[in-house]
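A short worksheet on the structure shown next.
Shown here: the complex without one of its protein chains, the others still in place.
First chain written, first letter: the chains are A and B, and each begins at residue 1.
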Amino acid sequence: MRTERPFTLVDAAKLGLYGGIAAVLISLVGMVDAFAKKDIIAGVVSMSQVLLGAMAFTPALFAATRALRNGGKGGALAAGAVAGAVAALLVALLALSIAPLNLRAIFVNATPKLVNELLPVGSEGLMGATILVVAGIVVGLLAALLTWLPATLRRSTLISLGAVTLIALLKDVFSVIIPTDVGRFVYKSNGLSVEGAVVLFITILVIAYLWQILQPRLNRAVDRMPESRRRVLSFVATVGLLALLFALPVLLGSYLSEVADLVGFYIVMALGLNVVVGFAGLLDLGYVAFFAIGAYTMAVLTTPELPLVRSFIPQLSFWAALPISVLMALLAGVFLGVPVLKTRGDYLAIITLGFGEIIRLLVLSDALKPVMGGAQGVTGIARPEGFGMRADSPQEFYYLILISILIAWFVTSRLKKSRLGRAWMAIREDEDVAAAMSINLVGYKLAAFATGATLAGLSGAFFGSKLGSMVPASFNVLVSINVLAVLIVGGMGSLPGVVVGAIALIGLPELLREFNEFRWWVYGAVLVMMMLYRPEGLWPDATRERELLEDKEPNVIDEDPTGLAEDATVPT
Amino acid sequence: MFSNLRRKYDFTDYILWFIGATLLVAILYGSYVTLSSGKYTTEQWLNFIVFGLAQGGIYALIALGYTMVYGILGMINFAHGEFFMFGTFGAFFVAEALAISGFLESNPLLSIIIMLAAAMSVSAMVAMLSERIAYRPLRRAPRLVPLITAIGVSYFLQYTARGFFGSGVEAFPNVPALAGSIAVGPITMQRSQIAVFAATGILLLLLWLIVSKTKIGRAIRAVAEDKDAAALMGVDVDRTISITFALGGIMAGAAGVMYGLVFRQVAFYMGFVPGLKAFTAAVLGGIGNLAGAVLGGLILGVIESVGPSLFLDGIGIPSPHQLKDGIAFTVLVLILIFRPSGILGERLSKRA
Partner (left out) sequence: MELLVAKGINKRFGGLQALTALDISVAENTIHSVIGPNGAGKTTFFNCITGFYTPEEGSVIFEGEEIQGMSPDRVASRGISRTYQNIRLFANVTVLENVLVGMHRHLNTGWFGAVFKPPKVRREEKSANDDAMEILKFVELDKKADFVAKNLPYGEQRRLEIARALASRPSVVLLDEPTAGMNPKESEDTTTLIRRLRDERRLTILLIEHDMRVVMNVSDQISVLDFGRKIAEGDALAIRSNPQVIEAYLGRGAATGSGYGLREKAGVN
């Protein structure tokens, strides 16, 4: 039980400062400019305004939540206003200093256009800055008012705000799925219509509210059910989910199926990396190497090009090349795994990184060009054929990928609950003790490594075939980081987490093309934030959650902005 | 007798020996063929070595930061290469301003000192901020957590730089006083290389003095030995760690200036490969060991510069210099496998 120092306005200002710094960062990085063209509500609010607003809203919300506990409702309002004002002040200062300080000489995005986007529409100079600060105060007050509401209602409002923004951003997705009439009401050419936004907000608010009230009752009802009934229920749910998954490409159409395919490749890969990082606790940053090996084996074996290779090996079909590709990845996993896994803990990450780079350099080199195609890559890779069909469209590919996901899911979930899974858990928690339980460390690490490599190879083989041609640039270290981020966001060791992570980190950026340029920046930030505030991920695995939350230093909790877990404090 | 062998080693050891032996044979054979063919003259070899040493000096400066942070926190700071990148950008903007005003031409020595000061302060600041925001709250977290955080910091910094400064490659201003070369006996040395040697030497001396002679140096060594005991003796652990990051950042910033002067370019992605190589250098010398980092950096620089011609050209591999980085990473892999404690062994570190 810690006692907490009372929350003062200086603390609120500090929170506002953080928000302001974040706002300045996203401005200078170019995010504001990139999102200015995208409207959330057509002609009313743009994405960049929402983004900047969030940088005032969020700190104000946290400040008000804390102030509410020792300063009452008035204190909450004051804290919210101060936080919002400080955040806005920073943005205003940036807008005012861009021209006089010639910031553009250093920051490419510090353009006159950015100044216009930062200041409220139609205003400029000091006047604009003043309006901006006032706007910040208003946003802060709104956030503070939100804290007055009862918890359920507050949460519903926040969920609804987020959901409406997301629906606006994902126009391309929803306008395909929903009936045309509804689409015409909700969406305009750029963003939501005003009426649409209001109706959506209220609808989602009500649904979220009801759900929060009903969900515990539902849970209790399920808990009370006899075991056999529960089993039937979970069976029905599984079948329903599978049916939905198989029906998905019909609903989604060609473009969205394309995105679904990409998410699928990453799910298979991430399920594989999950065995390595999540189960065995080995940080592998060269994971892309196995993906590349799978893809390249597929390419080299099925392309009509590369005369040198063709003089040794005949051109194979997709189905003949698939097992070979997977096998090659498996062999590479074992062969590379042995030296890698003999090194001690921390070095593993860096040595795998080194291996990944070596493989990329080899593929790129002129030395292996006759075999690998060099920098130009390989084209004419075979597509899956059989039963008189050929998987050409993204929808047809979707089914093949879905099947690989199901296989990967089945295999890894079985492994997790087996003797191997227990051995990996032991290695992850305490290597020495695991060895004293007669677990052969290198052997079991190798099993994890090879399982991961196999799944990466499977994903890679499909990826190569799907693309039809490939260049070495598709296989740089960023792919490894991508997969790792999927895992961290979803939750290390958690299978459903992998799916959630892949949809959030691979699917969303693909649908928000404006965002694509910033994805690595955001991933970096997300990795750090997750590690600081939620290392167990969005859909955590129970054991891993316990591991990752142990020994957390108190000052992390101190900085936990929700402050929900804290004890009551001495009032001011 | 054989049963004894079988008991001590298993198949994984045999795979290792196989890999090691294959590489050794390839290296020896390649070197033999290259040397006996007489394709390169002695002067050329010497120039390769000088070039390698200059590059190695830069690696050494970056490696010091890795080694100090590893020594004190037992953590691989993946983001260290980005500190170096930010330093180079700091130097770049100052250098541009100086070049436009003509100061760079009229007063080259002072200009370089100003560039160093700018780069060092930018790098040190980025390093300290990263430590404060991302690493400090995780001091007691499970091992994997700070490692992943460091990767996140690395990408965040790299793409911040991309957003701030653009995605293109910028040309570092030419310092006229450093253009051209001087012949020293059979070797022709670039003036910029000489500047790198001089600056690296001075900086290393300064760092050595700080770590071994000052109070803060003693604090650093104490914290590296045992954080809790150091805290009990009145050492401010957080501040000491922060200063360690700053010192590492300063060295990385200096390396950034050197890099700009020698290679004449800056780009947001330039921190990754030198960072990885500097880590290799740190491990090669023995991580946690300051002298080791320097030695490792110089050796790696030379291997990388001599290696492609010596090892690969002989075997008949086309355009061997494409595989320059591959050689460096192979060195990393081999060192980690066969002698993870490095050439000089580990110090400053409490891990067995």
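The definition used in the following text is that contacts are C-beta pairs under 8 Å (C-beta built on N, C-alpha and C of every residue); 3 or more make two chains touch, one makes a residue touch a chain.
No experiment lies behind these values; they were computed from the predicted model shown.
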Which listed residue (A:R5, A:R419 or A:R513) would be found touching the missing chain in the intact complex?
A:R419
Cross-chain touch to the chain not pictured, restricted to A:V259, A:A447 or A:V489, is A:A447
Per the touch rule stated above, subunit A touches the missing chain via residues 410-411, 414-415, 418-423, 425-426, 429-430, 432-441, 447, 451, 543-544, 546-547, 550
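By definition in this document, only the chains that are shown with their structure count from here on.
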Indicate the whole-number Å distance between the mean C-alpha point of subunit A and the mean C-alpha point of subunit B.
32
Given the complex, residues on subunit A that touch subunit B span 25, 28-31, 105-109, 277, 281, 283, 285, 335, 338-339, 341-347, 349-351, 353-355, 357-358, 361-362, 364-367, 369, 442, 446, 477, 481, 484, 488, 492, 518, 520-521, 523-528, 530-532, 535, 547-548, 550-553, 555-556, 559
Note: in the complex, subunit B contacts subunit A through residues 10, 12, 15-16, 19, 74-76, 78, 93, 133-134, 137-149, 151-160, 162-166, 272, 276, 279-280, 283, 317-320, 322-323, 325-326, 329-330, 332-333, 336-337, 340
